[in-house]
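A single protein chain has been omitted from the complex, and every remaining protein chain is retained in its original position.
Going by the order they are written in, the chains are A, B and C; count residues from 1 in each one.
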Amino acid sequence: MTDTVDAGPAAEAPAVDEVIIRFAGDSGDGMQLTGDRFTTASAMFGNDLATLPEYPAEIRAPAGTMAGVSAFQVHISDHDITTPGDAPDVLVAMNPAALRSDLHTLVPGGTVILNRDTFEERNLAKAGYDHNPIDGDDLAGYQVIEVPMTTLTKDACKELGVKPRDADRSKNFFALGLLSWMYSRPIEATLDWIEVKFADRELVAAANRAAFNAGHAYGETAELGSQRVVVRKAPLEPGTYTNINGNTALSWGLVAASQLSGLPLFLGSYPITPASDVLHELSKHKEFGVTTFQAEDEIAAVGAAIGASYGGSLGVTTTSGPGVALKGEAMGLAVSLELPLVVVDIQRGGPSTGLPTKTEAADLMMAMYGRHGESPVPIVAARTPADCFNIAIEAARIALTHQTPVILLSDGYLANGSEPWRLPEVADLVPIDVVYATEFNQTNEDGEGVFWPYLRDENLNRPLALPGTPDLMHRIGGIEKEDGTGNVSYSPENHELMVHLRHKRIASIPVPDAEVAGDADADLLIVGWGSTWGAITGAVRRIRTAGRKVAHVHLTHLNPLPANLGDLLRSHRRVMVPEMNLGQLSRILRAEFLVDAEILSKVKGQPFTAGEIQHAINQRLDELAGEGS
Amino acid sequence: MTDTVDAGPAAEAPAVDEVIIRFAGDSGDGMQLTGDRFTTASAMFGNDLATLPEYPAEIRAPAGTMAGVSAFQVHISDHDITTPGDAPDVLVAMNPAALRSDLHTLVPGGTVILNRDTFEERNLAKAGYDHNPIDGDDLAGYQVIEVPMTTLTKDACKELGVKPRDADRSKNFFALGLLSWMYSRPIEATLDWIEVKFADRELVAAANRAAFNAGHAYGETAELGSQRVVVRKAPLEPGTYTNINGNTALSWGLVAASQLSGLPLFLGSYPITPASDVLHELSKHKEFGVTTFQAEDEIAAVGAAIGASYGGSLGVTTTSGPGVALKGEAMGLAVSLELPLVVVDIQRGGPSTGLPTKTEAADLMMAMYGRHGESPVPIVAARTPADCFNIAIEAARIALTHQTPVILLSDGYLANGSEPWRLPEVADLVPIDVVYATEFNQTNEDGEGVFWPYLRDENLNRPLALPGTPDLMHRIGGIEKEDGTGNVSYSPENHELMVHLRHKRIASIPVPDAEVAGDADADLLIVGWGSTWGAITGAVRRIRTAGRKVAHVHLTHLNPLPANLGDLLRSHRRVMVPEMNLGQLSRILRAEFLVDAEILSKVKGQPFTAGEIQHAINQRLDELAGEGS
Amino acid sequence: MTDVLDAGANREADEVPATTRADWTSDQEVRWCPGCGDYSILTAMQLLLPELKARREKTVFISGIGCAARFPYYMNTYGVHTIHGRAPAVATGLAMARPDLDVWVIGGDGDMLSIGGNHLIHALRRNVNLNILLFNNQIYGLTKGQFSPTSQKGKVTKSSPVGLVARPFNPISVALGSEATFVARTHDMDRQHMQDTFRRAYEHEGSAFVEVLQNCNVFNDGVFSTITKKDVREDMLIELNHGQPILFGSEKQYGVALAPEGVVIVDVAKLGIENVMVHDETIRNPSTAFSLSRIAKTPATPTPIGVFRAIDRDEFSSSVAAQIQEVQAQLGKGDLGDLLRSQPTWEV
Partner (left out) sequence: MTDVLDAGANREADEVPATTRADWTSDQEVRWCPGCGDYSILTAMQLLLPELKARREKTVFISGIGCAARFPYYMNTYGVHTIHGRAPAVATGLAMARPDLDVWVIGGDGDMLSIGGNHLIHALRRNVNLNILLFNNQIYGLTKGQFSPTSQKGKVTKSSPVGLVARPFNPISVALGSEATFVARTHDMDRQHMQDTFRRAYEHEGSAFVEVLQNCNVFNDGVFSTITKKDVREDMLIELNHGQPILFGSEKQYGVALAPEGVVIVDVAKLGIENVMVHDETIRNPSTAFSLSRIAKTPATPTPIGVFRAIDRDEFSSSVAAQIQEVQAQLGKGDLGDLLRSQPTWEV
């Protein structure tokens, strides 16, 4: 399905280097779809981009209310970008509630495109307006484009024989057509997509096509000419691209890990927002021999993954914070059994049920410490949607080559956000070498061969003998066991030895050195992990473009930490750690390296913007300059 | 049941200031009972004392094997002591396995008293001896007293008409009689106890009495005169004493908290070693209106405790590490609901099933961080068996006055260990003031009174209105809620506010300043928490007696930490933290105060001895002296 | 606080002020999808409680997580929206601590039969005084359409894209296998039947389990329409009425009768009305009720509704309380000073 597209007929329109558009409407208005299509068209056009879908909390809120607003923000540009943008340049508001809830996010002087038809009494009241903002001062300082989208859509559909009520459902395609015109997006891909998507509902396809064309034409005819701009292609590295969100990338990464290791993938999972899509995606890929098991709860899900792993599968369990809190005991079992297991935590707002559809990154400490006893596990975190692919492979690699549960941290922002991804060559992916024991590894007192399940290799790892392997029958369990034989042991010395061995074998897993982005000799070092990468990178670029120095280290491996990290931290005068929590990585760094790592916290269920971090960096740099002088 | 006892007839025996005796035998030999009776007699005699029961892991091991050895160590003294002793002076070995497993613990030159009758082929083989240690070199360097205890017991019982096989069961009373003679223990209390305990099994009572008397007489007649010593009364503070173990003290503390607060005590629990005895003890106290609920699992147990707490009870759940790992999600709910709840974790060896009957203190980090999202809870820890009483009240006080789950950490050593406890006056216990809302606390737009469940007081706490309270009907839940109204809220600003409020209200709970024991001006500060108190205190006394300086701070409150702790840490050149884990408190101190707190770790399923800590202190002091010079 | 708890004791004493539906309606906007079956269940409840002369402050709704579990927010009573699956556990603690309250437990088929299955069956076994309503829509609604343990075999959902492999639970069978003392079924299309059934649950001392067939019009639309739509009901719903022969069909031409392999549907004309089973909720042996629960093999064949079983048996919370009272009657209320001295003591 590879398309090549050219810049289209609008080459003569003035060029801007980037634009941030926010589509907002009622949950029923199809804003996610609209945003998604606009994104795809832009991606195929050749822009760099990043997206931020935001939908209401799980329950379907009453139509027309603020609680029901669904939005999709997309940032497109002619250069490399890393975030969905600080503040939109354009807000498409399909109803009053959308305007009311999102207007404040717009840049001063930005453009509001609104569906005039919905600004009538009932909808205004539902949105909590006691007046019509179109008539009031609310929109002062913005460029406002009022379009009677509903009417125009219905008109366009009338001759097709579509009932007005059904035609109304196509108004998002009108908006999409209009915006496609304004930003000179290629239209073929969208029209093709409509064809395929609604293949079996011809009338719907026709209505959507008509609405899209009407929107596009409206730009031409309604004297909006001055609004038309173009965002040129970004100079991306050559290759084949697709636009991917984090959960899909993560799912594919797990499939890839299964292929690379030659082990069948077994997913034990229990649905939970925002992790369910991984279960959905993997359920679709039975052609890869993927087994998905929707268990009765999270404990059964991880239990089954452990069982499958014991049987020779790549055992994975996916969930979000509340699920991880439930899996602690079973993960401790896997630690004690020294079995491979990947535990994926797509973090969301907490504590407790919290903000299920909002992003947060406050499960790091639970990942480190959420089990009783000394129960160390490696932790890795993804930094961008596409990076979820790599991290899934990395998590599986560590799990399978070091016989340990590994926690993979993603979050709601990465899960649902998307970016263009240059597809890797499958041949370039590094195979994962998994070795199972097939022979005796010891001789007993009588000179007979025996199998010791806890006889360690030079990396302190134990051999795994799969059930089915002749002669190597053995028993393992969660009670403390003798190093070597694996027999139940209550010996004090052995227990201490095992506690240290478990610690050491995880602590000595080789992880790549941390790399410094920006100025290695800067006074200020920003240390990040997870999805803050985009905002930090954006901020660091702006700071450096403005001629100030700053360094950035972004951690993929949170346990163990890169060996060079301590030196890096100590080689800067000041260390700041932006986190979507109250300071979890910063506490780890402080404890580990006795460095005064300072937290920059945001816990709003929303990712950092580059601007917020830029601001904080400038503050610190000013202070440092003051100190320095 | 208060008895007063005098020193008895052995006043003329030479006095020693302390003695450590270890009773060891097969699980079926009644060693725990023997140790317990010896302890009680010593307590009633007026010694200070500390005990360490050690029994085999949960399962009943084959009789006569090392795995089946059960031991009870008791330290009695004429002065204030804090541990069950580093190494026993006397080992009573009822069978070869006991000798083989425990001989190495004895002090050089110590006394071994063994049951000669059991040192025959079958038992020797079961114990893994290929020779008879009585005849070999094994016992060189020890004083050995061989007594044919089985034979003598059977002889003593013969005339009572007790069958030899039954008589065999009384041999532990023979040992008890012999030791009572050797250490000049009062015998009346023991004989009385036999009377009462076996009231309905007359023949058993007679056999035990006969065995006890025979053992006592044996000392007199068998030319063991030179072995007889007396350990005089310790100068304890005047008062009424009882000998108490940690789990009983904890149970009584919970009853006390219920009485002090006027709230009925509700315990939701699921059996688990070493916490089950709290469930057993509280099940016995229905006269205090205590409701105990043995739930289907740990999650139901904490769930029910939350439900009861919501209904106006003092809701408590008791468990050990694996149970806490399961309760994480529900505890997060209580954090979000801001409901009182006491979660008791009697720590044991981990990870996973680990060492169920052995002690460890490696759940501190899980207590701090074992929940998803930012989910802070206060944490307190008991330091001695009797201290469990105070800590239970303290945990309940914090929970009830700050509407929060509180984690109380005890451990297997405290749970089963015992010490003399000077009973507090009930009138001196401070009442716990619990206030429930009964009236509207807000006015709505229409001027009507309404109840806002999250309207905060000056301590940031919310009002609790119990179901049943007229007019104050309201709904709470684990989804993020608006501060004040408590209505479901997905607002970014409100979420950030609530995350900070939840953090702040726990962080600002007032806790007493940490107090320094020892030399405030010492170079070296020892920081401890939990059951290490005894060993650290013992070590610090020895060091100071030897003329060196050392300071000791012992933390009861682990979250929040005492306000003066940072200053204290910084006012010493070096900080060492003895912990039964790999360094959990030390990591917290490092992160919090950027102080190079060093771990002294022991993870053997056994408490520290004072000697181990003394040794480590001396090493550090030597180093500091070296540095200093 | 003593006042509050004591208020329970005086409950019967004061007259209950008359209330209307509005009094039982909270100020929160209802946030289910338009057309969701949950609305009519809510209405039934808000209409019933005034009739029952229940007190709002003595009524508590405890729920887990799911669309169904949002129910408490909409009732102007006390309420706790707990965590997924744990409502029966939390409610058990509350009911034990506060026998004066009416505790309702609300949850979906995922909440109470998947993650919460164990708490449910243990609550039923113990016979705790709870009114447990399971809104069975055979789907996970809140998480947007995965199969649940009551979804039919072969069902295509987001997590079973080529069809569900496992067979479903029959919630009535599960409840009866778990020693439930009150077991009933109703559906969201018949407000009167819901009210009648909820009333019976309310009046039952002990755990009352009610399966409410509920339409999720977004993710599982029409799954029960073959049996619950007005025009098919007569033929497809078998109403169980205590003491009455079990008959259904527009002419009452069908009935239920005992057969060796369990109860079966029969043609009344052929078998004779005298051989039609007379429904008896109160048989202590749950076998007949269980047998009735097996009549419907899918939600598209004739399905019994009404009360399958309603027997008297010691209620758990009051038995627990009785033990405490007995001990207190025997020993008196505990004295802390005595407790501290209950082991051997000595004076120094």
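The rule we apply is simple: a residue touches a chain if its C-beta (ideal position, glycine included) is under 8 Å from a C-beta of that chain, and two chains touch if they have at least 3 such contacts.
Since this is a predicted model, take the numbers as computed values, not measurements.
Visitor: Taking the full complex into account, find the residue in C:121, C:189, C:227 or C:305 that is in contact with the omitted chain.
Guide: C:121
Visitor: Using the touch definition from the top, which of B:283, B:441 or B:564 touches the missing chain?
Guide: B:283
Visitor: From the list B:317, B:353 or B:489, pick the residue that touches the absent chain.
Guide: Considering the complete complex, B:353 is the one touching the chain left out.
Visitor: Using the touch rule from the top, list residues of chain C that touch the missing partner.
Guide: 114-115, 117-118, 121-122, 125-127, 149, 162-163, 165-170, 173-179, 258, 260-263, 283-288, 290-291, 294, 313-314, 316, 319-320, 323, 326-327
Visitor: Could you pull out which residues of chain A are in touch with the chain that's been left out?
Guide: Residues of chain A in contact with the hidden chain: 1-5, 40, 43-44, 46, 189, 193, 233, 236-244, 248, 252, 255-256, 259, 262-264, 266, 268, 285-291, 293, 295-297, 299-301, 303-313, 315, 329-330, 332-333, 337, 422-424, 426, 434-436, 438, 466-479, 487-488.
Visitor: Just checking the interface: what residues of chain B touch the absent partner chain?
Guide: 58-63, 65, 67, 270-273, 276, 279-280, 283-284, 286, 292, 294, 296-298, 322, 352-353
In this text, only the chains that are shown with their structure count from here on.
Visitor: Please compute the C-alpha centroid of chain A, do the same for chain B, then give the distance between them in whole Å.
Guide: 46
Visitor: Two-or-more-chain contact residues of chain B, please, as numbers and ranges.
Guide: Counting only residues that touch two or more other chains, chain B contributes 329, 332-333, 337, 477-479, 488.
Visitor: By residue number and range, which residues of chain C touch two or more other chains?
Guide: 65, 81, 83
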